[in-house]
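Report on the following structure.
A single protein chain has been omitted from the complex, and every remaining protein chain is retained in its original position.
Letters are used for the chains, namely A, B and C, taken in the order the chains are written, and counting of residues starts over at 1 for each.
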Amino acid sequence: MITVKYFASLQDTVGKAEDKLDASANLSIEAIWQTLHNTPLPKGMLVSLNQEYAALTDPVKDGDEVAYFPPVTGG
Amino acid sequence: MITVKYFASLQDTVGKAEDKLDASANLSIEAIWQTLHNTPLPKGMLVSLNQEYAALTDPVKDGDEVAYFPPVTGG
Amino acid sequence: MIHILTEPFDPWQVLADYQKTHIDGKHSYGATGVFVGTMRDFNDAHGVQQMELSHYPGMTEKQTEKIINRITDEWDVLDVLVCHRVGVLLPSDPIVMVAVWSHHRVDAFEVSRAVMEKLKSEAPFWKKEVRDNSDKHWVEKNTAGYKGV
Partner (left out) sequence: MIHILTEPFDPWQVLADYQKTHIDGKHSYGATGVFVGTMRDFNDAHGVQQMELSHYPGMTEKQTEKIINRITDEWDVLDVLVCHRVGVLLPSDPIVMVAVWSHHRVDAFEVSRAVMEKLKSEAPFWKKEVRDNSDKHWVEKNTAGYKGV
């Protein structure tokens, strides 16, 4: 199982904070978004894999945590 | 009358904190030191005139306050 | 060390307490550099009534530790403390505090500023403004921290 998280404006866009996804398909971070939402990830969004910044093309495996979010605005 | 002040190591060197000097001679800051101490002002010392940084050659007049001190080391 | 705080904090009280428990008697420091970011009641041309700060629990701490470690590896620093609010903030509430203790002032100045800039560009926090007309509005990006220098 893959845990998928959404933050900030992207959480509003998808209307939820989290998804779960079966890991059998061997998808990239970009492809997971496409699979779950039937649309490309909006431009300018950031992604992380197991709480480290990642590239859209990074592969995701069983047990991983993927997250999608807009540029950070803390501090 | 001119008020002459010494600070820090220069106060130790001259053995006092202050001198008074008659203003009739129309001397420069450098010449005042020479007059009072019979020796040139040690190299690297700073001078002020009425609490503003000044040049050794600046003229001093009646009522002025002159000071001699080493580089500052506060903060 | 990073503290994520869900309640308002007083940076000067936090510093007094932290210095007593973590610094005094343990370190011979000569310099402390502190930055505090506070919620303003305006942003660009808008009045702002309150702000909702969200974060990515886990990743925030991890990324902040990485930021601190990467920067302190390059400078001579004794300790770094970061406090960051989440939740609902009102104008004049402190949002973030970065404090750095070092032997010499150059390190305190450089590290407090560098940690602050990296926090703003890499730590997963997000601000949502509640404007004077009650509209909620995600802040889209942080402004640059250097200019004309």
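Following the convention adopted for this analysis, a residue touches a chain if its C-beta (ideal position, glycine included) is under 8 Å from a C-beta of that chain, and two chains touch if they have at least 3 such contacts.
Just so it is clear, the structure is predicted and the values come from calculations on it, not from any experiment.
Engineer: Relative to the complete complex, which of the depicted chains are touched by the chain excluded from display?
Structural biologist: Within the full complex, the chain not displayed touches B, C.
Engineer: Which of these, C:P8, C:G30 or C:P57, touches the one chain of the complex that we don't see?
Structural biologist: Considering all chains, including the one not shown, the answer is C:G30.
Engineer: Can you work out which residue in C:I2, C:L15 or C:I71 touches the chain that's missing from view?
Structural biologist: C:L15
Engineer: For chain B, which positions touch the chain that isn't shown here?
Structural biologist: Missing-chain contacts on chain B: residues 5, 7-9, 12, 48, 51-53, 67, 69-75.
Engineer: What chain C residues would touch the chain not displayed?
Structural biologist: Considering the whole complex, chain C reaches the absent chain at 10-13, 15-16, 19, 24, 28-42, 91-92, 103-106, 108-110, 112-113, 116, 143, 145-147, 149.
One rule holds for everything that comes next: only the chains that are shown with their structure count from here on.
Engineer: I'd like the Å distance between the centres of chain B and chain C, where a centre is the mean of that chain's Cα atoms.
Structural biologist: Taking the average C-alpha coordinate of chain B and of chain C, the gap between them is 48 Å.
Engineer: When the C-alpha atoms of chain A and chain C are each averaged to a single point, how far apart are the two points in Å?
Structural biologist: Here the centre of chain C sits 26 Å away from the centre of chain A.
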